[in-house]
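In this view, the complex is presented without one of its protein chains, the others remaining in place.
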Amino acid sequence: MSKTMLAVVKPEAAPGAEIREVKIPEYGPNDVLVKVKVASICGTDLHIYNWDRWAQKRIHPPLIPGHEFCGEVAAYGKQVSSVKEGDFVSAEMHVACGKCVRCRTGEAHICQNVKIIGVDSNGAFAEYVVIPESNIWKLDPAIPQEYASILDPLGNAVHSVLAGEIAAKTVAITGCGPIGLFAIAVARAVGAARVFAVEVNEHRRRLAKEMKADLVIDPSKEDVRAIVMEQTDGLGVDVVLEMAGHPDAIRTAFNVVRSGGRISLLGLTSKPISLNFSEDIIFKGLTVQGINGRRMYQTWYQMTALLKNGKLDLHPVITGHMAMKDFSQAMERLQTGEASKILVYPNGPN
Amino acid sequence: MSKTMLAVVKPEAAPGAEIREVKIPEYGPNDVLVKVKVASICGTDLHIYNWDRWAQKRIHPPLIPGHEFCGEVAAYGKQVSSVKEGDFVSAEMHVACGKCVRCRTGEAHICQNVKIIGVDSNGAFAEYVVIPESNIWKLDPAIPQEYASILDPLGNAVHSVLAGEIAAKTVAITGCGPIGLFAIAVARAVGAARVFAVEVNEHRRRLAKEMKADLVIDPSKEDVRAIVMEQTDGLGVDVVLEMAGHPDAIRTAFNVVRSGGRISLLGLTSKPISLNFSEDIIFKGLTVQGINGRRMYQTWYQMTALLKNGKLDLHPVITGHMAMKDFSQAMERLQTGEASKILVYPNGPN
Amino acid sequence: MSKTMLAVVKPEAAPGAEIREVKIPEYGPNDVLVKVKVASICGTDLHIYNWDRWAQKRIHPPLIPGHEFCGEVAAYGKQVSSVKEGDFVSAEMHVACGKCVRCRTGEAHICQNVKIIGVDSNGAFAEYVVIPESNIWKLDPAIPQEYASILDPLGNAVHSVLAGEIAAKTVAITGCGPIGLFAIAVARAVGAARVFAVEVNEHRRRLAKEMKADLVIDPSKEDVRAIVMEQTDGLGVDVVLEMAGHPDAIRTAFNVVRSGGRISLLGLTSKPISLNFSEDIIFKGLTVQGINGRRMYQTWYQMTALLKNGKLDLHPVITGHMAMKDFSQAMERLQTGEASKILVYPNGPN
Partner (left out) sequence: MSKTMLAVVKPEAAPGAEIREVKIPEYGPNDVLVKVKVASICGTDLHIYNWDRWAQKRIHPPLIPGHEFCGEVAAYGKQVSSVKEGDFVSAEMHVACGKCVRCRTGEAHICQNVKIIGVDSNGAFAEYVVIPESNIWKLDPAIPQEYASILDPLGNAVHSVLAGEIAAKTVAITGCGPIGLFAIAVARAVGAARVFAVEVNEHRRRLAKEMKADLVIDPSKEDVRAIVMEQTDGLGVDVVLEMAGHPDAIRTAFNVVRSGGRISLLGLTSKPISLNFSEDIIFKGLTVQGINGRRMYQTWYQMTALLKNGKLDLHPVITGHMAMKDFSQAMERLQTGEASKILVYPNGPN
């Protein structure tokens, strides 16, 4: 094995990224070295690339980004017992401490000391990545590589959909980026009665239709509340999955949910948003939840079970395949809003 | 409107039943008189017809049986405000008292003073049936009459499937009478990862396949536990829906469920069954639930939402259509075990 | 029985109220006429008295206010079967329609067609009040009259405390009006590990101590977040019960709750409040609930069980007893902030 590899590197505190030759990372006794087959680009990677305000605060270059991937076990530390060379794997990239009260009570997804691989340490836009054994997720070979590379955002969607009752319920999804699109498929697979997708971007609305949303609404031209009320006998939807993080979408969420319903918030907001607590939450007897990451590892078992048994068709979301060397072009395509999930191949096409 | 009607009557404490001309029933100020379009025959009706031990204890002839039906509102009492003539309706035939602690805390399905129409009072195998307004279920015309006549047993299936987590879970259904068959469709519709159907009767196994069970097992010839363990990586299924009431099926339920899993018991047993509580329940950390009737009216809303949005294909279960005058022949067909749900038309074909 | 009675009447759309002689109200076939023994004054009554913006929008004079009381059955309609003359009763004053989907699925507390006696129709500040049988709550004679007159706000507290896990949890209660004070007692009775009470008003802080809050904090002088963090090993509390409705209190709620914790909102706000959804809800994986009224009738059974078995000492909250004729004086005392619950006796002292 060579000592060096190619990787996407954010070299310094400025916009952009470069393909560089760097040392293959070392792994400790409890770590697994994975040869990356497919990595997928997330909106977070775009924030890092663009060096926006969030990135400036959180990221400490130099950094190899990338936190969605699948690959093969290349080597592992001597304490590792659950994988062998060649195993097909993905990983939970939120590394929880395992010792705080959240971790010890089944809530590692909100661990107080979490570190994210690809954000706080070097990630998967590289030929190799190092993952602690505890975070490795072994994959059934029946799961296609494309899907195996997007388990992280698919897990966000599964976590959101299954964070409360969903079978036989009406659902509105505000925001149809990749996670919103995945959520359409997941909600349908687990028996949502009807799924309404709300999205301003035309490209994304087209994808929402391909994902088989029952109704796709353009909030820039249509009266979302009026439509939802008309479609739900004037009640509003049982569940809103808020995937946009935009003030208008959040406002819509509170406007279209029924009394006693659930709003699960996943889309991150950059500014404070104003609510009329009495009207929006209290009189309605609403439940509002914050959704962070994926449940470790219930969500992983759930999404594996759904994928393995063919319950999810996610193909429309994957809008591009590129060589890792063309990373900057991929970024530019994502900027246009005309792409959803772009997959990158650090070790060449399969 | 004529003063008399034809009905299936159990005239006395003995096997059999007759078609008789009887008075159209009177209705009180809070009642609805329904013209029955389609009625469906339940295993309970067979018990009443055969006059078995259970029937001898519970039934007080003369009685018009029948508790699964749909029809049109023909007339109603003066306090009734929620229906009008011609409305397409079905009904919850468990009439709860509304005043006991169970009824007042959202558990009317286990009301302590419940009366069942078609068991404790005259039912739906007749041209007309009287239903209290509180128990009327108004139907969307989009729901086919055939399905509208089987909401009672479909509701049992929906109640059982949704009595705990089900999405992305493996499920075994022991016993594929009509409710077990419906449960296959419901479990699939709400995202069960895999559905194993266990049934001794060949006709029913064939129907289970038509309902798209992932695997259909004959416990008289196959080792159910071995198969389920092999299919679930040695863990057992997450959920068992016990729909047979037979000691062997109940034994199977406890044998194939995983640690921490759920067994929902619906099939009624006639004899005591022996359990090793330590091995069967305690060490496994199991949850065992008794399922009675349908939740009023959550289950009704859930099944309406699933039906209205085309999530359930129930056609294979409906194995016969007969005129009401041929009720005894229908009974004989059911005795053979070569029929599942037989529909009866008290007012002639539609 | 005389044909007239004395009552507190809001005669017109202006501040104030009068004691007037009015006709004893008529009751329908499903109604119960109750002779009021004790009525209790709520903050809502103060809004009505003061004729503030909320009152101007909601209230249609003339009106007899009053929605917290106990009394004796004086007479009843002919359809009524569950009470007899002289029965000791209170009532749920939210009259739910019984026919909407919320009512039919165990969520009558958020009925879409609710009417409130004492707000939307004549209430209990009178010698007699009419209550539908469905809303009557029969009382064990073991429950003291004083407590029987405050079941409505006590029910708000019970509903809030038991709206999620509470045993062995740390709890902060922001706002110590009567409901907040009751919540202290309820939280302690059901095993909250520690109860922190946060309140600006000195009189109320003193009462909070008498209710045995583990720690009482003055947010006008103390750093609530610093104190709570120090007392909870830097984690924050598991549960916040927000009973103030004031922007500062709501801000405190989000500041002191732990990741993965629960905020139950009961205090009504008059203005929009700004939240940073990412930091305040999403990253923390929070659950935020709106609490409206009391669950019908689970909350009533729960509070009855607690009261009957001596689990709640509520005496400190009852700070005054007055004859109904002195209603305006009672209002003035409440305005000062130096009173909590004042009881009124429409039929003279007992």
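Each chain gets a letter, A, B and C, in the order it is written, and its residues are counted from 1.
The criterion applied here is as follows: a residue touches a chain if its C-beta (ideal position, glycine included) is under 8 Å from a C-beta of that chain, and two chains touch if they have at least 3 such contacts.
Here the structure is a predicted model, which means the values were calculated and not measured.
A.B. asks: By the document's own contact criterion, which visible chains does the hidden chain reach in the full complex?
C.D. replies: A, B, C
A.B. asks: Quick one: say which of B:56, B:276 or B:329 touches the chain that got left out.
C.D. replies: Within the whole complex, the residue contacting the unshown chain is B:276.
A.B. asks: Would you indicate which residue among B:4, B:56 or B:259 is in contact with the undisplayed chain?
C.D. replies: B:259
A.B. asks: Of the residues B:29, B:285 or B:310, I need the one that contacts the missing chain.
C.D. replies: Residue touching the chain left out of view: B:285.
A.B. asks: Quickly run down the residues of chain A that touch the omitted chain.
C.D. replies: Spelled out for chain A, the touching residues are 82, 99, 101, 104-106, 296-298, 301.
A.B. asks: Could you list which residues of chain B touch the chain missing from the display?
C.D. replies: Residues touching the hidden chain, for chain B, are 101-102, 107, 109-110, 112, 235, 245, 250, 259-260, 265-266, 268-278, 281-292.
A.B. asks: Which chain C residues touch the hidden chain?
C.D. replies: 158, 162, 166-170, 189-191, 193-194, 214, 301-303, 305-306, 308-309, 311
By our rule, only the chains that are shown with their structure count from here on.
A.B. asks: In angstrom, rounded to a whole number, how far apart do the mean CA points of chain B and chain C lie?
C.D. replies: Averaging C-alpha atoms per chain gives centres 43 Å apart.
A.B. asks: Report, in whole Å, the distance between the mean C-alpha point of chain A and the mean C-alpha point of chain B.
C.D. replies: 41
A.B. asks: For chain A, jot down the residues that touch at least 2 other chains.
C.D. replies: If we look for residues of chain A contacting two or more partner chains, we find none.
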